[in-house]
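And now, subunit A:
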Amino acid sequence: MQRAVARIAHEITERNKGARDVVLIGVLTRGVHLAERLADRIDSIEGTRPPTGALDIGLYRDDIGMRDPVALAPTKVPNIDGKIVVLVDDVLYTGRSSRAALDALIDLGRPKAVQLAVLIDRGHRELPIRADYVGKNVPTGRNEEVRVKIAELDGEDGVELGRVDETAEEAAR
Partner candidate 1 sequence: MIRHLLSIKDLDPEGIERVLATAATFQADGPRIMRKYPTLRGKTVVNLFYEASTRTRTSFELAAKRLSADVVNFSVSGSAVEKGESLKDTAQTIEAMGVDAIVIRHSSSGAPNRLAGWVSASVINAGDGMHEHPTQALLDLYTIRQHFGSFSGLRVAIVGDIAHSRVARSNVWGLQMMGADVTLVGPPTLLPPRVEGWGVETTADIEAVLPKADVVYLLRMQLERGTGATVPTLREYSRLWGLDAARATLLKDEALIMHPGPMNRGVEITADAAELPRSVITDQVANGVAVRMALLYLMLGGRDAREEVPVE
Partner candidate 2 sequence: MSKAVVFRGARVVDPASGRDETADVRIEGEQITDIGKISTNHAEEIDCAGLILAPGFVDLHAHLREPGREDAETVATGTRAAARGGYTAVCAMANTDPVADSAAIVEQVVALGRAAGLADVYPVGAISVGLQGEQLAELGEMATSSARVNFFSDDGKCVQSAGLMRRALEYARAFDAVIANHAEEGALASGGHMNEGEVSSILGIAGIPAEAEEVILARDLALAKLTGARLHVPHVSTAGTVELIRAAKARGVRVTAEATPHHLALTDDLVSGYDPVYKVAPPLRTRDDVDAVRKGLADGTIDCVATDHAPHPPEDKEREFDLAPCGMLNLETALGVVVTELLDPGLLGWLRLIEAMSTAPARARGLDGHGGPIAPGTPANLVVFDPATAWIVEPEKLASKSKNTPFAGRTLKGKVVHTMLRGRFTVREGSDADGQR
């Protein structure tokens, strides 16, 4: 994971010619910790630490009314007007979360550009969304589950692959 974070940090600074105007916004919950790690990494590369934020997408999901309401967490986002916002998430799957994150972000301001960084891209997109930065592509089946573990939350870093039965999968979406 360390290497993936380091590589993404380099790619972000390369592509944006440094880290000026870059804001790292993590999608709650694990994306926030990844954004913080990326910011630390960019700090060590560039000598400046880009501002970070936390974005809760619960109120923007497209499955409201189809399952019990998800718990919400506070959104804390610095000024993003005219900035290059890098949305950070742990897993890119159907693309629906990223769609919700884009909508939530647009409600908060008008960034110059929005880029997407994910630790794992597991495929099976249902929307026309592509990540700008990918830690690792992991081919998966629909009946599989990808869990990213973050030391800050889970006690250790890592990625777990598991099988889920179809009904649980359906409920989880």
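Criterion applied: all candidates are chains of the complex that A comes from, given by their letters.
Of note:
Definition applied: contacts are C-beta pairs under 8 Å (C-beta built on N, C-alpha and C of every residue); 3 or more make two chains touch, one makes a residue touch a chain; residues count from 1.
Keep in mind the model is a prediction, meaning the values are calculated, not measured.
Within this complex, subunit A is touched by candidate 1 out of 1 or 2. Across the complex, candidate 1 is touched by residues 56, 59-60, 64-69, 71-76, 103, 107-108 of subunit A.
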